[in-house]
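Missing here: one protein chain of the complex. Every other protein chain is in place.
Entry: chain A
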Amino acid sequence: MKESIVQLKDVRKTFPGVVALSKMQLDVRKGEILGLIGENGAGKSTLIKVLTGVYHPDEGQIIVEGQERQFKTPQQAISAGISCVYQELNIEKLLSVTDNMFINKWIHKGPLLDYGKMHQIAQDMMKKLGLDVDVRKPAGHYGMGVQQMIEISKALLANAKCIIMDEPTSSLSEKEVEELLKICRDLRAQGIGIIFVSHKLEELFQLCDRITVIRDGEYIDTKDVADWDNDSLIKAMVGRSLDNQFPKEPGVRSEKPLLEVKNIHRKGVLHNVSFKAYGGEVLGFSGLVGAGRTETMRAIFGADPIDGGEIYIRGEKVDIKNPKDAIRAKIAFLTEDRKGQGLILNESIQNNLILANLKGYQKGLFLSQKDMDSMGEGRIQELSIKCPSQEERVGQLSGGNQQKVVIGKWLNTNADIYILDEPTRGIDVGAKVEVYQVINRLVKEGKCVIMVSSEMPEILGMSDRVLVMREGRITGEMSRSTDAFNQESVMKAAWEV
């Protein structure tokens, strides 16, 4: 057995109210490529941040080449030989390729920078990686593939012994992926250990020596790649039972679709997305983060421009150019980013509640304070929003109560189609159930609820029908009444295996 470079032993990391990692194990060896997979929220990002010194574990050990280490800063992790190529590259696009490589480790000649030497080293580095680029040009001049190589060069310049690659192929072309995989193998041959995080199973099978699976912040298993297959990997990733926290009450599905989406297309993001949604049903949207679910909803709501496609409501074609048109067409859209896109934190509960339907509270030229007050009182009671008064600033409320305010805002538009993007993200269990009850009520009233969620239990617990997306396409549909309505088949569609 080859010797270990980096090991995690029984690492635990908590955030207020959440256990992100517990008893986490990891072992990367010299000259191997270790695949790391897990579904959304399994703890991959936290794990990477612990390894790179961004987070400090509450318990457990980080062992680098047999010695226990504690990283107070990312810089310390880098000096210990652990570098990470993040999915979002840290490239300064206006600076030259050389500048990007030598940021923070400039080579000086006297008081000045020695660009002659740095350009030379950078050029050699790029050549070694098989790239023909002019290192004097701005990094933004080159595509994602080259920019990624700059990041890898940065790691190599820092004498990395272990390189973490966080979904490195997600934004590369096919040819660039091939080149990247080749470079990974070269690095392996030089004795570097690589942790390869990916959502693409075939890539993992093609490239890795061993694969580690984590789930819900816990370590599940590590095996040689030959001992895994698609089914066993998926099982290891989901392997949990659904509990009874979903008070699902089925509604009566309308005969004809309320919403029909035909061939929505957005270059590089969405590819001919088509589906129908009915009144009286919850249509769940599942898939991995970045599969295009939010983008689909934003396209329907007119928040982003689309390159093609049609939207029909009750069989009639509608032209939605902006959110205003969508609201007029009786569509409501609860965004996944509550604070950034849903609420005005410095404004009162009342002002947030009326925002999407200001006209509804207008009497003549003016807003009717009486109408707004009674509406606010009503919503606070109905949704049990805990607050001293409706004049309270929304920023002062807890996450769950904030979410209820956003829900109240959309209920006030009296829409027919409710698009809820991650409606229970970051809120406590009690508030979650209350959100589910609102969904039940809407369905009973014959409204159409489209729920995007990255939580598998929630998708299966609340949906009447599930659509699965992958890379901007719909890759699966399961109905609650069929045998295929289970975690395995949803996961298979999400990973397209």
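Everything below uses one rule, namely that a residue touches a chain if its C-beta (ideal position, glycine included) is under 8 Å from a C-beta of that chain, and two chains touch if they have at least 3 such contacts; residues count from 1.
We adopt the following convention: contacts and distances are computed from a predicted model.
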Which name from "Dihydropteroate synthase", "Fe(2+) transporter FeoB", "Stage V sporulation protein AC" or "Ribose transport system permease protein" does UniProt give the chain that's left off? "Ribose transport system permease protein"
Touch as defined at the start, partner being the missing chain; which of A:Gly342, A:Gly408, A:Pro423 or A:Gly476 qualifies? A:Gly342
Tell me which residue among A:Ile91, A:Ala356, A:Ile407 or A:Val435 touches the hidden chain in the full complex. A:Ala356
Residue in contact with the excluded chain [from A:Gln120, A:Gln396 or A:Gln437]: A:Gln396
Looking beyond the chains shown, say which of A:Lys161, A:Lys409, A:Lys447 or A:Lys492 touches the absent one. A:Lys409
Kindly state which of the options A:Met118, A:Ala326, A:Ile407 or A:Ile427 is in contact with the chain not pictured. A:Ala326
Chain A positions in touch with the non-displayed chain are 301, 303, 322-324, 326-328, 333, 335, 340-348, 351, 354-356, 358-359, 361-362, 365-367, 369, 373, 389, 391, 396, 409, 413
